[in-house]
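Missing here is one protein chain; the remaining ones are kept as they sit in the complex.
And then subunit A:
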Amino acid sequence: MAAQVTERFHVLAQLEHLQSKYTGTGHADCNRWEWITNQHRDTHASNMSHPGMLSHIAVVENESRARTRFNLLNRMVQPCGPPLEKSPLEE
């Protein structure tokens, strides 16, 4: 019994460690908004970092590459709008 408890704490601690180390790691209470916001941020970061993708988007939008990069960074702030209202039960 005691061993199980420590193991569970151990796993929890590991998870917390992962979450603090790798931004975007999910957790059991992760809601739809959190998940999709992370997806979008990952995607924008990736698009910005791959030179070919950045050029591609710049051509489609008829913008300069620097502007496209700037836009993508700005969109990483809140790609999917503000978070959901937290229900009082969660507190």
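The definition used in the following text is that a residue touches a chain if its C-beta (ideal position, glycine included) is under 8 Å from a C-beta of that chain, and two chains touch if they have at least 3 such contacts; residues count from 1.
Note that in this section contacts and distances are computed from a predicted model.
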**Item:** Listed names "Acyl-CoA dehydrogenase/oxidase", "Teg-4", "Cell division control protein 2-like isoform B" or "Ribonuclease P/MRP protein subunit POP5", matching UniProt entry of the absent chain
**Value:** "Teg-4"
**Message:** Applying the definition given at the start, please give the residues of subunit A touching the unseen chain.
**Reply:** 20, 22-24, 37, 41-43, 45-46, 48-53, 55-67, 69-70, 73-74, 76-78, 81-86
